[in-house]
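One chain of protein is taken out of this complex; the other chains stay put.
Note that the chains are named A, B and C in the order they appear, and that numbering of residues resets to 1 at the start of each chain.
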Amino acid sequence: MSSVTIDKLDKTYSPGKSDSFRAVKGIDLHIKDKEFMVLVGPSGCGKSTTLRMIAGLEEITGGTLKIGDRIVNDVAPKDRGIAMVFQNYALYPHMTVFDNMAFGLKLQKMPREEIKRRVDNAADILGLQTMLDRKPKALSGGQRQRVAVGRAIVRQPEVFLFDEPLSNLDAKMRVQMRTEISKLHARLDATMIYVTHDQVEAMTMGDRICVMKDGNIMQVDGPLNLYNKPQNMFVAGFIGSPPMNFFVGNVSDQAGAKKFTEKPASGTGFEILLDNRLSEAAAKQSGKGVVFGVRPEDIEIVTAADSEAIEAAIDVAEPMGAETFLYLTTAGGHNFIAKVQADHSFSLGEKIFVRFDLARSHLFDTATENVL
Amino acid sequence: MSSVTIDKLDKTYSPGKSDSFRAVKGIDLHIKDKEFMVLVGPSGCGKSTTLRMIAGLEEITGGTLKIGDRIVNDVAPKDRGIAMVFQNYALYPHMTVFDNMAFGLKLQKMPREEIKRRVDNAADILGLQTMLDRKPKALSGGQRQRVAVGRAIVRQPEVFLFDEPLSNLDAKMRVQMRTEISKLHARLDATMIYVTHDQVEAMTMGDRICVMKDGNIMQVDGPLNLYNKPQNMFVAGFIGSPPMNFFVGNVSDQAGAKKFTEKPASGTGFEILLDNRLSEAAAKQSGKGVVFGVRPEDIEIVTAADSEAIEAAIDVAEPMGAETFLYLTTAGGHNFIAKVQADHSFSLGEKIFVRFDLARSHLFDTATENVL
Amino acid sequence: MAEKINKFYEGVKVGYVGFVLFFAFVPLFIMVVVSFKSNDQFLQNPWFFDSPDTWKWENWAVAWDTVNGYIANSIFVSFTGTIVTLVIVLMCSYAIARFNFPGKNIIFYLVMATMFLPGTVAALVTLFNLLMNLGLVNSLWALVVMASVGGQVAGVFILRNFIEDIPKELFESTQIDGGGHFAQIRHIVLPLSASIISVTCIMDFLGSWNQVILPLLLLRDDALLTIPVGLFRLDGEYVKQYGELMAGYAISSVPLLVIFLFSMKFFVKGLAAGAVKG
Partner (left out) sequence: MAEKINKFYEGVKVGYVGFVLFFAFVPLFIMVVVSFKSNDQFLQNPWFFDSPDTWKWENWAVAWDTVNGYIANSIFVSFTGTIVTLVIVLMCSYAIARFNFPGKNIIFYLVMATMFLPGTVAALVTLFNLLMNLGLVNSLWALVVMASVGGQVAGVFILRNFIEDIPKELFESTQIDGGGHFAQIRHIVLPLSASIISVTCIMDFLGSWNQVILPLLLLRDDALLTIPVGLFRLDGEYVKQYGELMAGYAISSVPLLVIFLFSMKFFVKGLAAGAVKG
């Protein structure tokens, strides 16, 4: 097993031409030995390109890539000590499960007994023992993905690479494979790099998560730190579902403390008296625009009498069973979402009052979009 | 607009042959005028076949289908007053958005002005005005699905049929289109029948939800009733994510009340003293097997000192941000899931104690799987 | 990938491209070269042009005289035959791809089986004789019928696979809109399989155009001959005049080049259209 070190890694497609495109913009990232690192971001953020450069499927146009202590920029994929699991499984439809798993080893001219030993071992780990004679067509999506993982395991690589491996599965199977891969990581004690666009997968699987956008790294941190202490609006909005609500406005002084005033689209914006922590943050930004961010679950329904009450109208109410998502509009004409207890029913158009939990709210700089 | 009445509807493929398959088993369902009815179930449950029989794309092999007061078993699809939105959009790739929406009307030889009026109106409703000249290729998935909905709107049908229309979209777009279709239903005030395998879509969109399994209807009810008062284990396990936890065991008398004892896979099963409501239910089943069901969010972490504490070991902890899913194993060797606050971190293998909220738990008959 | 690997790939690519171009264009180049030579010149230097003042322009004159009167015949037969074939292939492959009926696969394989039979020549000679009895003797229409009868099997096979790959929701959606099978062929199959259909048509057209045996066997009237037969006659007299022959082929390829220039756009469009899949 090995660490992976990326130093000023850069990828430009068609360099020097008119349709040249810089997909990865000189990123630095150190993935520790035995770590489960998730690269996450919207499509086009460069996460897959980065993974494919680590695999050797894309040429590196700048920077260095180290696996362990060895610079592998110019090493062929098969000699990098990596194995990759693809989104669409990449199984040979005409071969049995056994032959699919054994294929790479056969190409390496490994002795038959060793191949059989390794495949049987991988099949044991993945619960595929009874399916070794079947063709991929006869397997469910989850089983196919397990065979694809098996193909990686038999190679005994130093680093496992996963390229959105669960995207082709249905929701229930996705949840199940998620925990299976987590358990596999614990069992194999291997370095794994996992690319996904799904923030839930990232949160639940990663030891650390690297959030990317437009070829840059926005933040690298553990799951709960990302959720509770986002460094910028992008991370705050990307991690969590439904996403964090943002209100654009500005900060002014009121009676010694700071006050946030929403900039309304129409009508009147709401006002919030900030607590100490937020006031301190806001002080850095006096007079300039700020964005107030609060997660749906940190919004509470209160009565009109509450001193911090903000008025809102219900557009749509989505009952989820345990809780209900309310799609709301402020008096200032901005939409936001609240996650509330499912214990009473709501009628569309109804006016309600909510309070934001300031201890769990954030302020961002409008210009840089970084947290204050 | 119209109601849809299904009476003993039956579908058998290849009747009388060896590969004959009865996909829909004589179901009754009344969909009210202007209702949003969701048919939900795992694949193969007959929900799509039912929808396709309503559309006229599958022959009805038994029972009657009424749209409004008219029996339409033998009416051609185009004369049933329905419009259908397909999962893969079914757009003509070589036609512009306008032509795609106008196609059905052109086939009906409607005057050009009327076609233009209707298409413009639909484009207004769906926010497609600026895209009428584009080809489907130049649109995002969400926009394509909106064009597909537009094709249905321009036909001004009595009943809209949706066949998993959001399955090909990514998660964020799915959430957005979900609320858009809900708002569209409110705006058009039309009868809509919506097929999905996703219980979240069903819960959030349906006025009523019809849960199907193996060609039979398991329960028809409003979203919160389905969640809180499931009629059988299938509905209880299908609605909600993560699903309800089930523990097989039996009921015995203890000190005047009833006691549930888990049937362990290994080790010792846990015991729970039932409250009045559950005791009454259990009394119907005295001596026979019961299944105890509790949802993940109705499980609370307590100390060992708590009188109702049940011991469990942590297999995997999945932080979601606002809450954490714990994958647990009882001393009796059964797996279950708890949804707890994210405010402290858990280590794998750790032993904890939990308490089930009896007021929100359910008992089922092991044999019939119906609620007691 | 490493620089070294890239250079290796670069070499492989150049090799491939050269290989393809060689096999595709050398014969054509040589055709033009030879068309300007006498038989003696050809035997001395078949590979390249001689000095321009020794060029045998008269080859082209002879060839033009020979081919001249047959061009209209060739165009008529090939064009009409292709259209008729297209209609038959479209209908058959649509039926096989979209309808389910008992024994469908058996019928399909039987039809495929006919592809392996002596087909072309044998069947056509038979049919022609029947046509003769029916009073269609010595008519270009006889050739058109022949062209339409043989050789659709491969087209049906390919187009059927293609139609089966079109998402069935497209057809169903048209059905709900009130479109029948004709509308479905016209608005779905034709536009979506434009590329594959154009290839099939062009193959058919080329087949008819280069067809020698049928007209040679079946047409009595010299005025009705098609180009290749005319050239074949040129070829048959006394000693082969390679120069004249090549000039004749060059002339006979002009209509094909025109078609190519027109259908090129269609090809490119068809290739780019793969929109359903994306």
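Remarks
Convention: a contact is a pair of C-beta atoms (placed from the backbone, for glycine too) under 8 Å apart; a residue touches a chain by one contact, two chains touch by 3 or more.
No experiment lies behind these values; they were computed from the predicted model shown.
Only one residue from B:Glu59, B:Glu114, B:Asp253 or B:Glu280 touches the chain missing from this view: B:Glu59. If you put the hidden chain back, the residue from A:Gly41, A:Pro136, A:Gly206 or A:Gly269 that touches it is A:Pro136.
In the full complex, chain A makes contact with the omitted chain through residues 55-57, 76-78, 82-84, 86-88, 90, 92-94, 103-104, 107-108, 135-137, 151, 155.
For chain C, the residues in touch with the chain missing from this view are 9-10, 12-13, 16-17, 19-21, 23-25, 27-28, 30-31, 34, 42-43, 46-47, 88, 91-92, 95-96, 99, 101, 107, 109-127, 129-130, 133, 149, 152-154, 157-158, 161, 165, 181, 199, 202-203, 206, 210, 212-213, 217, 228, 232, 235, 242, 245-246, 249-250, 252-253, 256-257, 259-260, 264, 267-268, 277.
Following the convention adopted for this analysis, only the chains that are shown with their structure count from here on.
Annotation for chain C: no residues touch two or more other chains.
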